[in-house]
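For this depiction, one protein chain was excluded, whereas all remaining protein chains were kept in their positions.
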Amino acid sequence: MTFASILSLSLAAILVQNFIFVKFLGICPFLGVSKKTDTAVGMGLAVIFVMTVASSVTYIVNEFVLVKLDLMYMQTVVFILIIASLVQFVELFLMKMIPSLYKALGIYLPLITTNCAVLGVALLNVTNQYNFIESVLYACMSGVGFTIAIILFSSVREHLEYANYPKAFEGFPIALITASLLSIAFMGFQGLSIF
Amino acid sequence: MKNTPVAMISVLAIICLAVSALLGFVNFLTEDTIAEIAEAKVQAAMADIIPNATFEQVDATAYPAVTKMYKATSTSGENAGVCVQLSSSGFAADIVLIVGINADKTIAGVRITSINETAGLGSKANDPAWLSQFEGLTGTLNLVKNSKTADNDVVAISGATVTSTAVTKGVQTALDAAADYLGGGK
Partner (left out) sequence: MKKTINQIIDGLFTNNPVLVQLIGMCPTLATSTSLSNAIGMGLAAAFVLICSNIVISLLRKLIPSKVRIACYIVVIAGFVTVLDLLMQAYLPDLSVSLGMYIPLIVVNCIILARAEAFASKNGVFRSMIDGLAMGLGFTFALCLLASMREIIGAGTIYGIPLFGANYQPVTMIVQAPGGFLCLGILIAAFQVVIKKVKGRKS
């Protein structure tokens, strides 16, 4: 893989096809954990980790088990089981090693299992027919894109606490309007392709 | 049920097995229908591009970008060209193209069997009027923004540059592969 294609794939994953602002994958934690920037950073890093490891494991299982045995229809079930176990493992790890982050993430940590982004990237790797290195790279970079999005969003939301807006929009609605403005900004990256 | 390791593992295992059995069964029921639908789409597109011909799949391993290649033989037994099925990376997802190339290496027609681009913009690529501009072209295609000045110009859809580029690139790949297959270079 040339440096050019790595850069191109990364840019596509982070900006042009940003998981949150373009593909709508990973919205639940995006809206749920973005009230404070430090929790957002923690969540972002956890998601990058889970996405990268989940993609590598699902790729290997897919290539060497599902495809060989012609069991492609079992992809959804197998992939989600792998992701669920992985998240369980991450939870135990954080509980023992970084208890403060574990507490801060709270209920949203097991919810990484149902994070569309993790299953989404595993399925996209199959649809796009990436090889192992491309899959891992794509997963990692999409996670980075997710993290950038969630950090941007949470910094804006922290400021929103002091803003004056119609009461009807309190909570999610104003967050969604904010997200739409960020999404318009990201539209500027459409068609960006260097190589 | 109690939370003993034995109970936990066996219940999870039984559920997994039951689900796998159900899926195996449904897959068995639907496999053939799904394959037929996919093939029917391709056959219909090919018959639309090169009418009055029969199509026979040929080995396309020499052309890695091509998914499938079919040799077309007209009802009178002559070589009617080649049909190529390939995927091109669009804005949102892959666009699946069927490109028909005549025996004289000009494009007979382009059809799209799978497109999921932005409604109102990229989705316009599936408009027969836009696709018809590929017909009769040969050699190296040139995507332009405004209007056609040279023979090999293809006018992009305004506001859907990525989709237009994807389709044009796909057609070019098909054209090159077909020209190579039909022999004698471009």
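The chains carry the letters A and B, assigned in the order they are written, with residues numbered from 1 in each.
In the analysis below, a contact is a pair of C-beta atoms (placed from the backbone, for glycine too) under 8 Å apart; a residue touches a chain by one contact, two chains touch by 3 or more.
Because the structure is predicted, anything quoted here is derived from the model rather than measured.
Between the chain not shown and the residues A:I6, A:I98, A:L123 or A:I151, the one that touches is A:L123. Among A:L25, A:V47 or A:L152, only A:L25 touches the chain that is left out of the view.
Although one chain is not displayed, its contacts with chain A can still be listed: residues 21-28, 31, 73-77, 80-81, 84-85, 110-111, 113-116, 118-120, 123-124, 127, 166, 168-169, 172-177, 179-181, 183-184, 186-187.
Counting the whole complex, the residues of chain B in touch with the unshown chain are 1-4, 7-8, 11-12, 15-16, 19, 22-23, 26-27, 29-30, 33-34, 37, 93, 114, 116, 118-121, 159.
Quick note on the criterion: only the chains that are shown with their structure count from here on.
The mean-CA centres of chain A and chain B are about 30 angstrom from one another, to the nearest whole unit.
The part of chain A that touches chain B in the complex is made up of residues 73-74, 77, 81, 127-128, 190-191, 193. If you check the complex, the residues on chain B that touch chain A are 16, 19-20, 23, 26-27, 91, 93-94, 161-162.
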